[in-house]
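The structure is given below, and queries will be raised subsequently.
The complex appears here without one of its protein chains, the remainder shown in place.
Showing subunit A:
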Amino acid sequence: MTANRLAESLLALSQQDELVDLPKDCLLSGSEDEGDNDGEREHQKLLEAISSLDGKNRRKLAERSEASLKVSEFNVSSEGSGEKLVLADLLEPVKTSSSLATVKKQLNRVKSKKTVELPLNKEEIERIHREVAFNKTAQVLSKWDPVVLKNRQAEQLVFPLEKEEPAIAPIEHVLSGWKARTPLEQEIFNLLHKNKQPVADPLLTPVEKASLQAMSLEEAKMRRAELQRARALQSYYEAKARREKKIKSKKYHKVVKKGKAKKALKEFEQLQKVNPAAALEELEKIEKARMMERMSLKHQNSGKWAKSKAIMAKYDLEARQAMQEQLAKNKELTQKLQVASESEEEEGGTEEVEELLVPDVVNEVQMNADGPNPWMLRSCTSDTKEAATQEDPEQLPEPEAHEVSESEGEERPVAEEEILLREFEERRSLRKRSELSQDAEPARSQETKDSSSQEVLSELRVLAQKLKENDQSRKQKASSKGTIPQVQREEPAPEEEEPLLLQRPERVQTLEELEELGKECFQNKELPRPVLEGQQSERTPNNRPDAPKEKKKKEQMIDLQNLLTTQSPSVKSLAVPTIEELEDEEERNQRQMIKEAFAGDDVIRDFLKEKREAVEASKPKDVDLTLPGWGEWGGVGLKPSAKKRRRFLIKAPEGPPRKDKNLTNVIINEKRNIHTAAHQVRVLPYPFTHHWQFERTIQTPIGSTWNTQRAFQKLTTPKVVTKPGHIINPIKAEDVGYRSSSRSDLSVIQRNPKRITTRHKKQLKKSSVD
């Protein structure tokens, strides 16, 4: 409301401005012909007066006989006439002259806006000023928000905030103001002068200057860094070598040697390619080594050591191995080098690959049987009986798939086909099971059966069509497996299968089945795709109804103490069937979700357990004072005799009955000690949200007895640090990195202070629109 009014008043203001502009122009035009013909005007007036005498429209005369203060500022007096000035009157003279087009336009604009509203009163305008100014100031202040927040949350604040640069005067300045006075000082100065040590300004010896010119600072720095790096590397390598040299492990050295040999071989091969001459030399060297070996008796188990080992070899495995190694070495060294032909190598390689391939597949199958395949795992663990029956049809396609994925040669379409086949297999087995269950349960309606079979068939058809395109032989295989006859039907989407599965609950009747069902659906929700296979291993109600029933009966016979726990499930199971009948799929899904969410917490049982524990804990304990080994044999595995134990066991007296003995739903803690309570914190202090937070802060010691010096210092840093004798100035924008406002506060006032600026107007307009 007010905003609207505001806007209007502003508009009025602007219009007024325009009006003020206008008459000036008019005046200019009017004043030209004013002076010369007064007489004419008089005459005109007279004529008019006469003409108005007789007519009805007798006008009042607008006379200005004498100078008055009440002259209209527009020089168009409408005072006497009793009529209002009409815009047309103003426009009339304008029409004639074409040069006043702009004025005309302005006037026309004014005409279109009918009335001009009164300007706002002073209070209102001031209020607007204040509001605008306040908003602006608030905006300016909001830049401090992050700073203030940071300072409030700061771990430590050091005052004064601005860092005082230590004012170190350059030595030249110090020296220039200082003169040698004492004889000693003078002597020193003389010496300095003699040696051309500069005393004053640049403070550098000529040598230093030269060195400075020779190398720039950055260059020198880089150089130094390089040198440092090199030195560090060198020392590092040295240390490493020393360390490795010290290692005593034979195995390590063996490994190192082997590695070296391998490396040498590789190098040699490379050398062969690059530089045959050098390679030949190498070969020669090897040959020479061989010759030496053949000549010497080294490694031939004929030395002293070898003989001693030979004696031990019969009993000592290690000795035998050592001897063996020696011989192997000998053999290796004396072996003549052979240059293997490449073609041979290739052949061997392919053979190897082929050899490898076959056992791989075999292994795969075995691995699948008990291995980490989650699908298989599920079927195995869930129901072994089921697994036994299902194993053959299920596991056969699996290895195939694996093979396909592994052998890279085959094309993709085939792989797809395989997957399709597998799917088909799965579905088929599923169908079989469902049919079985159908047989078992006559309650199921014929309709659903029909529809389900139809769906299966249609799916089969789709599958067959897909397969047809791919491979003929595979297709035959598929059709031979799927013994169900093909019927022409509409094809529903394959996704419809899942809802079909979910429909099963409708035919469930017993409570046990219901529970089972809940589990199944649960699984369905969780793992939409892989569970399909898991579904196969579902327990059909007629398969194992006996076990759960027994369980149920047991639970029914539970003692009255456990009444609380048994109540809730029975109620639930009673309620379930009625609801099941009424509810749709989605609602059930929701229920399952809820069930899933609250699956973990059985509140009542938890409570009972807690109570039992509390009771146990509060019972006085027996004291066993037997000393093992006192008066009889002791040692590991020997227990004090029963007699002794009985003798030294002090039975605790039965305490007073618990206060919550007869209150099943209450635990009364009797441990609270009044004497310690006086020293304990009763209410959780403010910044903490949980008692363990508080306890943790209390339990972490901060003293230097428990902490290292550094940690102690860190833990005991005071929140606010002030320097004694330093003036702390108020925070400044520059201190926190803001640009301080450059214009002074004063300069702004000295401009005309009370004026609504155009910017203000805009802001106001904006606010009024909002």
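The rule we apply is simple: contacts are C-beta pairs under 8 Å (C-beta built on N, C-alpha and C of every residue); 3 or more make two chains touch, one makes a residue touch a chain; residues count from 1.
Everything below uses one rule, namely that contacts and distances are computed from a predicted model.
The listed options are "Proteasome subunit beta", "DDB1- and CUL4-associated factor 13", "EF-hand domain-containing protein" or "Nucleotide binding protein 2 (MinD homolog, E. coli)", and the UniProt record of the chain not shown names that protein "DDB1- and CUL4-associated factor 13". Checked against the full complex, the one of A:194, A:679, A:710 or A:739 touching the unshown chain is A:679. Of the options A:39, A:635, A:724 or A:737, the residue whose C-beta touches the omitted chain is A:724. The chain not displayed touches subunit A at residues 126-127, 129-131, 133-134, 136-138, 140-142, 144, 148, 151, 157, 159, 678-682, 685, 697-699, 701-708, 712-713, 715-718, 720, 722-733, 744-746, 748-750, 753-754.
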